[in-house]
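Every protein chain but one is kept in place in this view of the complex.
First chain written, first letter: the chains are A, B and C, and each begins at residue 1.
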Amino acid sequence: MTTLPEVLPSVDMQASIGGVPVVSPVLTASGCSSFGRELDPFFDLTAIGAVVTKSVQLRPRSGRATPRMAETPSGMINSIGLQGPGIDGLLADELPWLAERGVRSFVSIAGARTEDFAELAARLRGAPGVLGIEVNISCPNVESRGEVFACNPDASAAVVAAVREAADPAHPVYAKLTPDVTDIVSVARACADAGANGLSMINTLLGLVIDPDTMRPVLGGVTGGLSGPAIRPVALRCVWQVHAALPNVPILGMGGIRTGLDALQFVLAGAGAVSVGTAVFNDPSAPARIHDELAEALGERGFGRLADAVGYAHRAPDEGPPGRHA
Amino acid sequence: MTTLPEVLPSVDMQASIGGVPVVSPVLTASGCSSFGRELDPFFDLTAIGAVVTKSVQLRPRSGRATPRMAETPSGMINSIGLQGPGIDGLLADELPWLAERGVRSFVSIAGARTEDFAELAARLRGAPGVLGIEVNISCPNVESRGEVFACNPDASAAVVAAVREAADPAHPVYAKLTPDVTDIVSVARACADAGANGLSMINTLLGLVIDPDTMRPVLGGVTGGLSGPAIRPVALRCVWQVHAALPNVPILGMGGIRTGLDALQFVLAGAGAVSVGTAVFNDPSAPARIHDELAEALGERGFGRLADAVGYAHRAPDEGPPGRHA
Amino acid sequence: MSEDEEGGTRVVQLPSGERLLPPVPGTARAPLGQPAPPAAHPPVQGVAVVVGSRPVSAYTELTIEAPDIAETAAPGQFVAFAVGGPTSSMLLRRSIAIAGVGEGRFSVVVSARAEGSTWLATRRPGDEVDVVGPLGRPFPLPPEGTPALLVGGGYGAAALVGLGGLLRARGHEVAAVVGAGDQARLCSVDDLAAVAAPFVVTTDDGSTGRAGRVTEPVAELVSGAGVVYACGPMPMLAAVAGLATDRGVPSWVAVEESMACGVGVCMTCVLPVVGADGRSRFARSCTEGPVFAGDRVRFADVGTLPPDLVGADAMQLAHAVPEEGETP
Partner (left out) sequence: MSEDEEGGTRVVQLPSGERLLPPVPGTARAPLGQPAPPAAHPPVQGVAVVVGSRPVSAYTELTIEAPDIAETAAPGQFVAFAVGGPTSSMLLRRSIAIAGVGEGRFSVVVSARAEGSTWLATRRPGDEVDVVGPLGRPFPLPPEGTPALLVGGGYGAAALVGLGGLLRARGHEVAAVVGAGDQARLCSVDDLAAVAAPFVVTTDDGSTGRAGRVTEPVAELVSGAGVVYACGPMPMLAAVAGLATDRGVPSWVAVEESMACGVGVCMTCVLPVVGADGRSRFARSCTEGPVFAGDRVRFADVGTLPPDLVGADAMQLAHAVPEEGETP
């Protein structure tokens, strides 16, 4: 286990996920830390904000045929196909393991119909250790010829409303948005209006890689999701735009975060907390390291509390350099 | 000047831009080679398909205040603001220089109103050495509250129709699309239906970088365009989708091409020619090098002609490995 | 079997007539081998110093000072290296089998393939590398007195050296077959010759040893073995496991699947494996492998989605509806 360097005592790193306090603004990202167990040897899972679990559906899923990934410049594309145990397996095996150890889980759910999402949210009522629900609406909607929910404000809003209605009222509900839209603000607004307590941004960008040997797409699924530092500027732009338009809606920022300074950019752009995804593949202790680096970066810049830095990059040009914000 | 290694004699590299034959499928990308002159010391400009000139508008433009760029993982973001001499300067100074040397120019035009584009196209009638026109519709449309033309199929179609109408009939007109849309195929189809002879894909992705020192966006223009190898999987996905939907519409593929194998991926996905942009900043002789590497890669894979490889990755699963396609 | 010692061929073609799974109806079959148990020690992550580098035929052997890994690793496990240095455009780790341990160090044999493994193979003594390990499940050891047959292909033979030594130290009879495409791609020949008898070398092109694949000598030796261990390219593993299963001999194979994380969190490294309950699932080769019972891996189905997999039924939906960006 990595021993954590002492955090500057002056920076208060408490963050909030839709109103629920967490000890750290750094979380894992869905699909990039499985259900948390495998990272236990690398850092203290209770010291991060939460483990965001792999998106779960109603039934167990085998996932897609291999190959499921290709490395790309400063990133990767993947097409896993949401392999997972289904909600029963999650409730029986995964959530209890996390809860016993005092690890908070932010449970990502996925479905092919609005009702699937609602049923999943209802099943999570009373589950131990659940901090809240992240709604992965970047899935194809069978009722709309496979259009991805998150590409359509109305479909997104319908899912969010159904989940908010079905979920435990104590569970904040975050909608996870795709950047592959003409106007992410309109989708964000629709989700917020439908009752989302926050927004997770961003999911992967749709990409494709062709194998120069087989001369066909590398992935069994043809296209896949692009993630990693390559997409960070796009993710930051999305966070910036949505925070500018909806300054009161909490944002869980993600997309290519690899260091504390990367996380700082998301916080300054308006994210109250961040998820670390692909960077975990490079460095399995990344979430803990990034927590420490972010705390140090905030302290060096004169912030006494993380909360004071959220959205700070949006200040008017005449607002001077930062003082101490304690 | 880099001396070019001998190209495999067996591969016929002739390509076509909207029906006009060119000696190479490799072109520069608009805004990444200015008006060509500066690259003259590094390679033979007549040996590539064309110099795609920096987007020109009706009037000279100063461009934006600095900083205008930031490096990002395997890419960069820029916000130049289309600095340029205006159409008069282009016609007076730049095109004659290229024409005198026998360098073909593919002239990129930009505007804020549909009429601007039409006027620019008309002005290019009879200009020396012009191969065709690339219409940069990734610009804000003043008549639509600044919405980018390329984000809207109707606005895109209107510009393309006006340009096709005003332009020299011998000049193929390519519409340059942005990837920042929910459905690129619908924009591509609208442009093709409006008379575009081909499609250039992709322009940059909208991105943002925050300076950890000033704690504000790095760029004077706040957001900027993300380019370079980081975006290659997104560009390939766009080319793949549009070629699948509109197999008869020629595509000029671009976005992160740095090597011949990168260019090969675009060709296999459906691009009949490619533009090399940001890679030129890293390697000013990249277009010539990539031409040679692509020729070699095609030869190694048994292709006798470039044309046979265009879209080859779309072949049905039961079509076996490639033989010699001469 | 493929010509390609460095792997990459996904759909396994066994010599005609041979079928691994499901069993031919009516054929008597031994119960499947048990799933390999997990390692005793959790992995650690850290920076380590390269203390040795030498060419070994077509490969590079690196020796790395990392007591925490060296002292807990067991044969069959691997490590995962970050590649390209701090400003690398390559984000994913490269998995490499542990070839030997001792005195706080471990060694690996690296085949320079594409950019990441080439970077790794060019590290020099004094350079630092970021490494996670030991990863994966080790080769389970056989009951006392069981004679073992070791089969290595290409650099895969290196991963068997530690196992061979351990088996001999515990008094087992050890036979070994080591093969490669040609002489230059043979590996660990001297090390394995020192612990194994009979010891057979094959090369596809006959440049040294017996000409041909490892399968021929394996077919001859397998009946004398109580357990078979194999490491090498997937087609070789498929063939060796098939021969062992057909003769009723249990086998352990260390598979090589493309991995993004190496630690079990990404689900990229899966292959279809028959579980303890007899049902097949996509199992992660990094944490549920890389060592699997040879008769549990559905080699012929690698790279496909077999319809009988647990959860395959739930994928039908996704397949019926074209996802964004897929061709219809």
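Quick note on the criterion: contacts are C-beta pairs under 8 Å (C-beta built on N, C-alpha and C of every residue); 3 or more make two chains touch, one makes a residue touch a chain.
In this text the structure is predicted, and so the values were computed from the model without any measurement.
For the chain excluded from display, the touched partners among the shown chains of the whole complex are A, B, C. For the chain left out of this panel, the touching residue among B:49, B:73, B:153 or B:198 is B:73. Contact with the undisplayed chain is limited, among A:16, A:74, A:105 or A:136, to A:74.
In the full complex, subunit A makes contact with the omitted chain through residues 73-74, 229, 237, 240-241, 244, 314. Of the residues in subunit C, those that touch the hidden partner chain are 83-90, 115-116, 119. If you put the missing chain back, the residues of subunit B touching it would be 1-2, 31-34, 38-42, 54, 57, 59-69, 71, 73-76, 78, 80-81, 83-84, 86, 112, 140, 142, 145-148, 151, 180, 206, 208, 213, 220-223, 228-229, 278-285.
Throughout what follows, only the chains that are shown with their structure count from here on.
Interface comparison, A-C against B-C: more C-beta pairs in contact at A-C. Chain centres defined as mean CA positions place A nearest to the mean of all protein CA atoms.
Touching of two or more other chains is recorded for residues 73-75, 151, 180, 206, 208, 222-223, 228-229 of subunit A. Looking at subunit C, residues 89, 325, 327 sit in touch with two or more other chains.
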